[in-house]
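For this depiction, one protein chain was excluded, whereas all remaining protein chains were kept in their positions.
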Amino acid sequence: MKKLINSPADLVTESIAGLGAAFSDLIKVHFDPNFIIRADAPVRDKTAIISGGGSGHEPMHGGFVGRGMLDAACPGAVFSSPTPDQMLEATKAVDGGKGVLYIVKNYTGDILNFEMAADLARSEGIEVEAVMIDDDVAVKDSLYTAGRRGVGTTVLAEKICGAATEAGTSLSDVAELCRKVNASGRSMGMALTSCTVPHAGKPTFELPEDEMEIGVGIHGEPGRERTKLKTADEITKILLDPVLEDLPFKSGDQTLLFVNGMGGTPLLELFVVYRKAHRILTEKGIGVARSLVGPYMTSLEMAGTSITVLKLDDQLTRFWDAPVLTPAFRWGI
Amino acid sequence: MKKLINSPADLVTESIAGLGAAFSDLIKVHFDPNFIIRADAPVRDKTAIISGGGSGHEPMHGGFVGRGMLDAACPGAVFSSPTPDQMLEATKAVDGGKGVLYIVKNYTGDILNFEMAADLARSEGIEVEAVMIDDDVAVKDSLYTAGRRGVGTTVLAEKICGAATEAGTSLSDVAELCRKVNASGRSMGMALTSCTVPHAGKPTFELPEDEMEIGVGIHGEPGRERTKLKTADEITKILLDPVLEDLPFKSGDQTLLFVNGMGGTPLLELFVVYRKAHRILTEKGIGVARSLVGPYMTSLEMAGTSITVLKLDDQLTRFWDAPVLTPAFRWGI
Amino acid sequence: MLTASQILRWIEQYAKLISEQKDYLTQLDADIGDADHGANLDRGFQAVLTKKDELAGKDIGTIFKTVAMTLISKVGGASGPLYGTFFLQASVAAAHKDKLSEADFYEILEKGLAGITSRGKAKVGDKTMVDAFQPAVAAFKRNLDEGADFEKSLSDAIDAAERGMLSTIPLIARKGRASYLGERSAGHQDPGATSSVLLLKAARTAFS
Partner (left out) sequence: MLTASQILRWIEQYAKLISEQKDYLTQLDADIGDADHGANLDRGFQAVLTKKDELAGKDIGTIFKTVAMTLISKVGGASGPLYGTFFLQASVAAAHKDKLSEADFYEILEKGLAGITSRGKAKVGDKTMVDAFQPAVAAFKRNLDEGADFEKSLSDAIDAAERGMLSTIPLIARKGRASYLGERSAGHQDPGATSSVLLLKAARTAFS
């Protein structure tokens, strides 16, 4: 295992310490329990938003804390959900009197831990709502399973909902908005190589030199199928077709196209994927009104990409465009 | 070789096509010869800035084109300098009547090609100055060799000089400013793994599982020495010590600390390096007034990092902070 | 009767087993999950061990409560809240007790399991820790009703847990991270069911 770390046990704490030192104007980092809050928290009379999840997906979520996006992020150990005590302390630190929205990716661990945190926060008199993101079309949507994973739409929901709370949206309304974003976004990912969890010390899976994993999860969970390596254009189509069919997206729709890097894939390649995705959408009469390209929801050093398409309306577009000032997203301010 | 590409020959063209489609509000992409210019080029009565180099270092330089930074970027084949005809056409497309500054990283190929382009542009009546960036302390500085490579300081010089031209700085003054930035910045990098040039199809070098390359170049050029793998804190010190000694940086100096990712190293790890670098500087009484952390000057999927320290004064700080609106840097607008 | 120090030994013994088996558990999790189950539990139980001294002399309810809170705040993932809830419900059942009869021990298992199923909503056959726990608790109950001694009850419970654990191999997961795999989850043993068997095995070592 080749990593720039001191030890697996200290990795997350040292990394968020670095994040805090680099962006001390925007965020504050709290240790033991670990959480990251915007520098001016709590913001009086603003609904707060907290997200969190395992580490290893940076810049998500710590890089999304700041004006116009998250009020707090709770980083767990690498690929492990954070714990209720972190969430509870973060909740107390950011509640500005208007309640707190938890944006939770649909993984059993995240759901259970946020659930416990919500119980604890409510018992301390803080109003809490939780909205689950489950946009990964690689997973069959079934009532009898844990359902779909939360992936790329999470990033977009955090930006859009963050902007809404800056504009004075109430807790119940921002929760409603978050459910709308989740209902409007679909994603699918693939991997060329595995990631290596520091504690495990070796790759989570082995992919032969001529194979790829389609529908992979952001924790290196195996995907839909393993197939022979294909060209970027073919792969883009393999990812995009089920995404478009699922909602379904239709001619005339306006969308945000998000081509995400899994960590180890260079930007040079991501733009090749973006180019093809943009063409496919355009050929179907689906408009690409906004774009996001880059490694925003990563899986350590995994090589691969995921594509998220979000159906836009005026409200979502306005909140997407609204000013934001976080380590990873910065515009209009 | 596992890459999200269609073919090595089409890679660069398809990638900049994707870049252009994703950021059509900010930039325009020209093909054959390939160059990227800001959407509103030429800007009348503004000194223009062009940079360029081999592809594979994204977001550098194409991601730096836009208001407050570069007027144009010329991407070569992967790791190969672009050619004079690209530079000449880009020069004609962005000259706003106040001349054009070429920011050139010190590689023989880049120097020779930009030199030919400058000759051609001057013969067409366009005023051109070229400034060379050579900040890599891993290479011995000698009159009898090609000298030091241009690395991380390039990114900072392009931001700072771009802001200066927005403020009306003349060609000779912005060239002078660029030389000052170059004289104030020092860098050194390391690699944990090699990159794979698409045309070559296999890794440029082989690093055993327990070794690393100290002083590596951004094209996978071998570095100063190959040593046993060390902890992130030790590696940070190995990179930072020669950087600090070279200028030298002194107690009381104010600096911009730039921890760059080589492409394959996750942000999670880069912040561990940043944390230690910040500590070392602080302990020496050197102030970290500004920070930049992320993969801005990459080497395809190479895992590793480079550290750049730039000595700041009021002028450099002001231009660093000035508004910028490009695919990769965006603030204040 | 089980004493508080025997309960403490149970916890210590489980911590030891987890630490020994963590790579194995993580490998099972790598196959159908995210390669952290061993690391998760080990992080939690190592944190529990640091509280060993302060727990000496405490009643059993307090011991379980401390284990529960430590797991909840240190483990994360799915297994943190699930094992945490197991011990939290166990602590309610054992509140203020310094000794546990065989019936008390059954109540602990039964309440603990109820905590897991009410939190995780998994049923037998979903390919989770419940596939090991539920038959184990049932086997213990059967022995208890038949008046068997503690050793035999525990032994039968362990056998049932192991059979349950092995029964997860052909199953298609319907809960937890492995469920994302659909049919590809078949052919692999569930890591949580495996760590549950170890919990009971640790009891046998500690109590005998």
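Think of it as A, B and C in the order they're written, each chain with its own count starting at 1.
Rule of thumb we're sticking to: a residue touches a chain if its C-beta (ideal position, glycine included) is under 8 Å from a C-beta of that chain, and two chains touch if they have at least 3 such contacts.
Just so you know, these numbers come straight off a predicted model, no measurement behind them.
Trainee: Of the chains that are displayed, which are in contact with the missing one across the whole complex?
Mentor: Per the touch rule above, the missing chain touches B.
Trainee: Among B:60, B:77 or B:288, single out the residue that touches the unshown chain.
Mentor: Answering carefully, the residue with contact to the hidden chain is B:77.
Trainee: Taking the entire complex into account, which one of B:66, B:99, B:217 or B:327 touches the absent chain?
Mentor: If we include the chain that is not displayed, B:217 is the one touching it.
Trainee: Counting contacts across the full complex, list the positions on chain B that touch the omitted chain.
Mentor: The missing chain touches chain B at positions 33, 54, 76-86, 107-109, 112-113, 115-116, 136, 138-140, 144-146, 148-149, 197, 199-200, 204-205, 217, 219-222, 224.
By our rule, only the chains that are shown with their structure count from here on.
Trainee: Measuring centre to centre with CA averages, how many angstrom lie between chain B and chain C?
Mentor: Computed from C-alpha means, the inter-chain centre distance equals 54 Å.
Trainee: Could you grab the centroid distance between chain A and chain B? Build each centroid from C-alpha atoms only and quote it in angstrom.
Mentor: Chain centroid spacing, chain A to chain B, equals 29 Å.
Trainee: Can you compute the centre-to-centre distance for chain A and chain C, using the mean CA position of each chain? Integer Å is fine.
Mentor: Each chain reduced to its C-alpha mean, chain A and chain C end up 32 Å apart.
Trainee: Among the residues of chain B, which are close enough to touch at least two other chains?
Mentor: In chain B, nothing touches at least two other chains.
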